[in-house]
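The complex appears here minus one protein chain, its other protein chains still in place.
Right after this comes chain A.
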Amino acid sequence: MVKAKEQSIAIRKAGLGYNGKAILDDVDLEIAPGDVVCLLGQNGAGKTTLFRTMLGFIAPVHGSVTLSGREVSRLSPREIACIVSYVPQSYAMPFAYSVSDVVLFGRSVHLGLFSSPGARDRHVAAECLDLLEISHLAARPFNELSGGERQMVIIARALAQEARFMILDEPASNLDYGNQVRVIRKVRELAGRNIGILMATHHPDHAFMAASRVAVLSGGKLSHDGSPEAMLTPETLRSLYGVEVQVFDTPQNGHASRRVCAPVVE
């Protein structure tokens, strides 16, 4: 049990916020390698505050936030980046770096101050591109890619960091339907490689597709996490989003049955 704790990201009775003022109180969350925790909540519920605290950008107001058993406020950016990688929302870059360069930037944490990547780093980066099935993009300028391709490149960059945990900030938002599904599939695959994942999303269906657990942020609290099936009931979805949602299982038709959401529109 102690060993499992040393391997995990753990937030214990923490207040999170800025300038000594907690906007999230009594937060308890634990993520172990191989977990996929989906974080749901409205915009402004405190999702970014939670991420920024876990990545060490801001210190918790009180309570404890540990990465692999060590208090995050005592770790250097480099030590944090060795434990947890970050996939921000997709965006444009000021310079036209090539895709293979962007993925190699993920290796920086393993490089000395004055060094640049060597053969092993290139090998890892190529593997990450391969794993995300985007090797054919390697020579393209990042800025010329589509939204879905960019998201895959940034995930590959985070993967190249070789951290045990990955935080993804709405990785599937702003993507078309097919790319959303592709990204969610990859997230599941990464969890299968024993990476612990915390993923914010606005779609409860993404949680049903990929999550092993769901955490809900609302009213300054993180509702205690449970399985998607237990957490995402029509009642919680109504209180979270203010709309009626039906939740049911798909029929067994050659594929395994899975829970889905269907909002009521009439």
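Assume a residue touches a chain if its C-beta (ideal position, glycine included) is under 8 Å from a C-beta of that chain, and two chains touch if they have at least 3 such contacts; residues count from 1.
Here is the rule we go by: contacts and distances are computed from a predicted model.
The chain that is not shown carries the UniProt protein name "Iron ABC transporter permease", picked from "MoxR family ATPase", "NADH-quinone oxidoreductase subunit J", "Iron ABC transporter permease" or "Cbb3-type cytochrome c oxidase subunit". Between the chain not shown and the residues A:88, A:192 or A:219, the one that touches is A:88. Per the touch definition above, the residue from A:115, A:194, A:233 or A:250 contacting the chain not shown is A:115. Set against the missing chain, the residues A:98, A:135, A:174 or A:223 yield one that touches it, A:98.
Residue in contact with the omitted chain (choice from A:71, A:130, A:144 or A:229): A:144.
Summarising the interface, chain A meets the missing chain with residues 52, 55-57, 76-78, 80-82, 85-86, 88, 93-98, 101, 105-106, 108-109, 111, 113-117, 141, 143-144, 157, 161.
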